[in-house]
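Omission of a single protein chain aside, the complex is shown with its protein chains in their original locations.
Coming up: subunit A.
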């Protein structure tokens, strides 16, 4: 099978926010090797919104975890914003994850005994941002996400869609160059899904680079580009645009016959 991928150069081109070369990860559970990521090459340019699709077990989460330093590759290179990061020690990764990479997961993973506001301001404070500025940023994000009245609530007092917005604010508060999202709408109903997607699109329009993992095509089609992962390999990589070819596209799908 062909592996589409632009990375033939030895170092990342200047436009690349993320540049991955020949990445390999084998999980070993009870001695049984699971080849989760097999020789993946990938370039994500600054400002791109890329969706990664594929069946369950294809290696999507593993790939995303490698990109964010939550898991270590067996071999291959990862370059983030022009710097090689795959060999960094955990202490350096911790700093990167605070400043340069934002994460959103299917479940918001908020700290249960802190308010929504503190859940977002704390990572800003840990990144060395002065308290007043951390608060201002948090307020701005909450206003943008439509949860300004939830600042004092604890996670348990928030609905699923609201928790996911707080998680999004937490991921974005330090203005990371790269936002990584793993099934961020996976536990939301369709209305909240639509709202979270609209918010992601809005941040993308302002230049946020996003890599989003999903098996939901409605979610994937909000991205500019969709990568299909099968069995740890990239099977396809395509820009998403208006339907082409001879069919009527959208009109064809909507035609009501009677």
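In the analysis below, a residue touches a chain if its C-beta (ideal position, glycine included) is under 8 Å from a C-beta of that chain, and two chains touch if they have at least 3 such contacts; residues count from 1.
The rule is simple: contacts and distances are computed from a predicted model.
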Name per UniProt, for the chain absent here [options: "Sarcosine oxidase subunit delta", "PadR family transcriptional regulator", "(Fe-S)-binding protein" or "Carbon-monoxide dehydrogenase small subunit"]: "PadR family transcriptional regulator"
Selected residue (touches chain absent from view) among A:75, A:133 or A:221: A:221
From A:13, A:55 or A:152, residue that would touch the chain that is not displayed: A:55
Contact set of subunit A toward the excluded chain (per top definition): 1, 54-55, 190, 194, 216-218, 220-222, 226, 228, 230-231, 235-236, 238, 240-245, 247, 249-251, 253-256, 258
